[in-house]
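As you look at this complex, bear in mind that one protein chain is not there, while each of the others sits in place.
By letter and in written order, the chains are A, B, C, D and E; residue numbering begins at 1 in each of them.
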Amino acid sequence: MTDTDRPFDSLALPRFCGVATFMRLPQAASADGLDVAVLGLPSDNGSPFRTGARFGPQAIRGASVMLRPINPYRGNIDVFSALRVADLGDAAVVPGYMPATLSHLEAAVHQVVDAGACPLLLGGDHGVSIASLRAIARAHGPLALVHFDAHSDTWDTYFGGERHSAGTPFRRAVEEGLVDPHRSLQMGLRGSLFTPDDVEQSRRLGYEVLSTDDMLAEGPTVLAARIAQRVQGAPVYLSFDLDVVDPGNAPGVQTPEVGGPSAREMMAILRALHDLDLVGADIVECNPLYDGPGAITALLGATVAAEILAMKAVLARRR
Amino acid sequence: MTDTDRPFDSLALPRFCGVATFMRLPQAASADGLDVAVLGLPSDNGSPFRTGARFGPQAIRGASVMLRPINPYRGNIDVFSALRVADLGDAAVVPGYMPATLSHLEAAVHQVVDAGACPLLLGGDHGVSIASLRAIARAHGPLALVHFDAHSDTWDTYFGGERHSAGTPFRRAVEEGLVDPHRSLQMGLRGSLFTPDDVEQSRRLGYEVLSTDDMLAEGPTVLAARIAQRVQGAPVYLSFDLDVVDPGNAPGVQTPEVGGPSAREMMAILRALHDLDLVGADIVECNPLYDGPGAITALLGATVAAEILAMKAVLARRR
Amino acid sequence: MTDTDRPFDSLALPRFCGVATFMRLPQAASADGLDVAVLGLPSDNGSPFRTGARFGPQAIRGASVMLRPINPYRGNIDVFSALRVADLGDAAVVPGYMPATLSHLEAAVHQVVDAGACPLLLGGDHGVSIASLRAIARAHGPLALVHFDAHSDTWDTYFGGERHSAGTPFRRAVEEGLVDPHRSLQMGLRGSLFTPDDVEQSRRLGYEVLSTDDMLAEGPTVLAARIAQRVQGAPVYLSFDLDVVDPGNAPGVQTPEVGGPSAREMMAILRALHDLDLVGADIVECNPLYDGPGAITALLGATVAAEILAMKAVLARRR
Amino acid sequence: MTDTDRPFDSLALPRFCGVATFMRLPQAASADGLDVAVLGLPSDNGSPFRTGARFGPQAIRGASVMLRPINPYRGNIDVFSALRVADLGDAAVVPGYMPATLSHLEAAVHQVVDAGACPLLLGGDHGVSIASLRAIARAHGPLALVHFDAHSDTWDTYFGGERHSAGTPFRRAVEEGLVDPHRSLQMGLRGSLFTPDDVEQSRRLGYEVLSTDDMLAEGPTVLAARIAQRVQGAPVYLSFDLDVVDPGNAPGVQTPEVGGPSAREMMAILRALHDLDLVGADIVECNPLYDGPGAITALLGATVAAEILAMKAVLARRR
Amino acid sequence: MTDTDRPFDSLALPRFCGVATFMRLPQAASADGLDVAVLGLPSDNGSPFRTGARFGPQAIRGASVMLRPINPYRGNIDVFSALRVADLGDAAVVPGYMPATLSHLEAAVHQVVDAGACPLLLGGDHGVSIASLRAIARAHGPLALVHFDAHSDTWDTYFGGERHSAGTPFRRAVEEGLVDPHRSLQMGLRGSLFTPDDVEQSRRLGYEVLSTDDMLAEGPTVLAARIAQRVQGAPVYLSFDLDVVDPGNAPGVQTPEVGGPSAREMMAILRALHDLDLVGADIVECNPLYDGPGAITALLGATVAAEILAMKAVLARRR
Partner (left out) sequence: MTDTDRPFDSLALPRFCGVATFMRLPQAASADGLDVAVLGLPSDNGSPFRTGARFGPQAIRGASVMLRPINPYRGNIDVFSALRVADLGDAAVVPGYMPATLSHLEAAVHQVVDAGACPLLLGGDHGVSIASLRAIARAHGPLALVHFDAHSDTWDTYFGGERHSAGTPFRRAVEEGLVDPHRSLQMGLRGSLFTPDDVEQSRRLGYEVLSTDDMLAEGPTVLAARIAQRVQGAPVYLSFDLDVVDPGNAPGVQTPEVGGPSAREMMAILRALHDLDLVGADIVECNPLYDGPGAITALLGATVAAEILAMKAVLARRR
């Protein structure tokens, strides 16, 4: 691995110079030879309300140039000497055509998996997750889902029967056998419901469900242990919907939900996670059209993605 | 009560379709037959600084379409099968003419009360509260005020003697006998003062006054008990100035005050309130001109209003 | 027709009071008894670039409250004493599912036509036009299209074969026999092209095509005569893409194109049109997410729609 | 006159340094010894729709720091060696209380007139003009009004009888004998009307009324001659409502009206005006809350004000 | 030249997919083998007022994805089959250190020139032009400057003697012999001046100077002939300051100047230019922080750059 595989050095070249890739990483045309491939899934076909998550990947990239390669929360690890990472750009999508879009997304993620790399996916709305779960489960079998979200996204259909949207992937994933709900958790749920049964439906599907209050009740360390126990060493897919975080820290999402964890609380949880056998992850619902000039939602998305990279890096270093 | 009295179902018709009413409720021309009537009071005549709260009711309505009818914090109650609620639109106001405006507002609120419904009022700046207090106290006698606000709003006069503004309603209300201050609390006060005597003046009027630190010191349950004890079963008017919440969660207000409770802390307090004999409530000082594209202040206002509805629904269900 | 059929009087009740309907008109559940029905088509499924036109109808309504009922450019006609008009709200759409969406839109427009009213449609992106053309041509036969747009929107397919988007309706319309291209004009085209053949394709379909320069070359009166001659008294569908106007006057569109007519020039053209036998019209591509706080694109859309109403009103008065 | 009376030199000290006064002029506590006094009238009590013009004076000042002291359209005159000018800050206003506000404004303008200076007034909404007309007519007798506006502002009452708002000053001014309508013109009117009689009412009051089309028909020189002839050498009050200009150049106003002159066309008209015996002027309806980050409406307001100063300077130099 | 040298096809892959390069062109590490190299010069060190032009290149790239490869104003030329073009990203800059920045910029432009390519430069504020002029004049000798700008940018020093800023490059360029002022024109000047002598100084340096009114007086064809005559076939450097265009079309600049040509008028001038022996060009002063959500200034910058490419393409095709 050569020096040219590292991100641009922001002490040498200002962050606003050049084309923004994730963390100023090199671009690559394929995942060959990579440990982790950053890939955008810029679809908002699944958005029943605020649209614009198609611009999420470029917003996260734009904010990610502020991040630096060393992670002090995980032993000052130098992420990019432990992992070969590149930015593959975005998968193709077809605005207005969900079925075609899901095919494109699945194919693009599958190419990454096929090359032996772990996909780090930047949404797009949560409707993209069913595509990546299909691609990854094809290689790894049923996955343990570690899911942070203000909503369960296990509704059945929308608007007269359409089965794919930002509100349905985790019901579809169980139906299709892509995730093993008994090794999976949904965390951070809160807010008003469509039916009194909404949360129970998730539980009946097999998921362990923690409300925001539950998630925060016992602190990051206990929660991390609970997650580790639940996933039982299975291959893990981490799905992070930015709306899990309080709207004060994540205004730029499709359906903000008042009263979530602060970004600091959320990062403490992520930083407590270790040793997950991560085979894929997505950070979804970043919508820069609703994010204000400070772009704090995009920065949060980038910071979450970088933390996932660091989690992978520590494991890689150890091996 | 028929199905057509329920809100539009956002799983059937996207939230951005149609005219935005509060929580997608039906519109009504009068409060006849309603338990609760949502009414906008779009006056910013009382705003000594940032103006624009005249657009507060429509902003709260616009954000409220994200809310769903079931409240999981109060036993998964289905609010709209427990209560008949409709959106009455807005009262008339006269920009630039406070006295005429207060007459219009009082008349509009009085019509609601007269029809036997509880008014759920969307401001407008805090100067509207004196009008609604007048209308409601006319029917119910002196009210117990449960007041959340960063400021006491008990100043005497502004700008050479004018007696009505966003800073004066709760002095006027005592002077006019509309509230019984000895059954009333002001909570959440903080920030710099005009005179060393500002807070003492509120206490001398008879109010119990809790600073932000006081309000948060012992947790929501203890606070709720203290409130219940103070109001002693009297008819309650709840006045919620969105600036009580930290500017990070409520930037879109007239005079933000650094260092308030987070929206999560504030919602926990509201959710701890039970059994108040609520005869009216207002949510004021939502100013979308200062609220950023995510509209998180408006969403907070809508969420507070929905929580008040749920509180009423539980009581109604029980009867 | 009673007084309650008229818009709210903005000298009596401020424009910011109450729910915003088009020009503060009454709402109606159906088009029965109406001359013109205003209907929103809030789909942005057809948007290959900037999404958000789903919020176009509510943005146009919000700006339209500034308009007054008398049109001084057409003999001070009192539009709403000449025409019965109401706002029907929005048709249902299915985000991410273009085929289902087009069915819903066509059905909704057909209901209006079936009731004998002329639909005045607020987009939504230009992809909605194929649905309204289908509904209207079903009743009236092939239509004369009067089309203002910076782009011809006669491309064939997008993104691997999808046939419906904002860029394709006017090829589809010819293929389906909905418009008679030989009685139709496309005006205002400009800007860079995908192939050297783009404009010629429109001509080969049968359309008369005028570039922005052509459209402005001889003045509004001559242009209006040319249009009248081309349509030959056939039933006319007017499709107005706001991007025909210069981005300085219409920044809030999906794909702005530098160098269009000013809003003043465009309105002069519309005001020169008389006696068209208008059986339907749409104003599309209003995207408030890109429109700035002044909302000048939405106001332009509202003004165009009001001018179309006035054109109808003069004809109605004359009969 | 010393060098310290001149504006800060923007080649010596960057424009963003220091407190922003109009054109970086010195501040003064009174108009004594001044030829022209810049005074803000930050009232939006008269705004029936978009409020926020209270921030107009500071927005115009903020943009005016971009202006330089030499005017090339009037013989390269050095404005501040020909005229003694200072910025007096803002008059006091009372939000929500129009009558008290008008008293304050009138007193403040009168002080300027009394000191022998010409007031150059920065609004505020158009409701402030009645106050300045009262103050100035007291000293100079009935004034010739040169009024640029998209609206006549000669409506009678609003909202149940209130006589003072942004829509009424020029009816009041005739009723009170403050302007001589037969020496006055209203120019730039356009857009929809409340009644077929709106414009005729202005003419019956005595005003000469030119629509936007009329105003632009014959070019700046002919128009300037027509204005000069109309005012007949009488003392002139120039009232400039920024909404006269097209919304593409002036989005930050209360009630934008599609289809006005461009800023270039408008400036050409102002630059054609010479030799008017100007005894006062206002630039009103600048509302930064609707003006976008480029602040082009505020810059236009500042440029108009600077042109008026230059017009005065040429006359002063000649004497 | 292979197909992979062409821009992404926006009918195949949506414009929001992937990393934004200029017109979706391929990236390249050097200019070897290119006819034209697009290079960003992201310095705002020279900005005495509104800063942020460092983000100009990425804003222009972001808007340029809307452009298509065929130019209908120049015979439907397919620009990228006539010219080999790539995007080289940005030159390095050193914020806060003008001298070091100018060295970096000059070196980067020189590399392009040295490789035999024509640099198409995206600013950055106008302070970057002195660096590119140095690099290009080194290869081509004194250049004919074709300069569009609201300001002459021939001031001498700023802030106590500093010689390099956005306001000085074209004085420096004459002093250093980089341009031949007698073959050069400055066009579009307008607005207030620092001294009565400002414009004359430019003329004394040798430039032909046309005000905005002069530039527009005789139409694009006559102007183009005048430019052609002035440059006398010398190697031409075209410098385009976006503030030459009216603020209604270009709000996102450092020092907007009221009353410029519309974007349509400006493009007509550029489209009238033919046969210039262009050896370099810059488009400067695009500042997205002041450009509103529609990004119309950035789109204008991209459209100007694309027109310059097309001008080169026609010449290349002819040879």
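FYI, contacts are C-beta pairs under 8 Å (C-beta built on N, C-alpha and C of every residue); 3 or more make two chains touch, one makes a residue touch a chain.
A quick note: this is a predicted structure, and the numbers were derived from the prediction, not measured.
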| request: With touch as defined up top, name the shown chains that contact the chain not shown. | output: A, B, D, E
| request: Touching the absent chain in the whole complex: find that residue among B:89, B:247 or B:301. | output: B:247
| From the list A:10, A:30, A:103 or A:157, which touches the chain that is not on show? | A:10
| note | Answer key for E:34, E:60, E:92 or E:295 versus the chain not shown reads E:92
| note | Omitted-chain footprint on subunit E covers residues 44-48, 51-52, 54, 92-98, 100-101, 127, 158-160, 162, 164-165, 289
| Contacts of subunit B with the missing chain: which residues? | 48-49, 155, 157-160, 190-196, 198-199, 211-212, 246-249, 251-253, 255-256, 258-262, 289-292
| task | Just the residue numbers, please: which parts of subunit D touch the chain that's not shown? | result | 13-14, 16-21, 27, 40, 42, 54-55, 58, 61, 87, 89-95, 289, 293
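We take it that only the chains that are shown with their structure count from here on.
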| field | Third chains touching both subunit E and subunit C | value | A, D
| Where are there more C-beta contacts: B-C or D-E? | D-E
| note | Taking each chain's centre as the mean of its CA atoms, subunit A sits from subunit D at a distance in Å of 55
| note | dist(centroid_CA(subunit A), centroid_CA(subunit B)) in Å evaluates to 37
| Tell me, which residues of subunit D touch at least two other chains? | 48, 158-160, 246, 248-249, 262, 289, 292
| Considering only which chains touch which, how would you classify the arrangement: line, ring, star, complete or other? | other
| said: What's the complete list of touching chain pairs for this entry? | reply: A-B, A-C, A-E, B-C, B-D, C-D, C-E, D-E
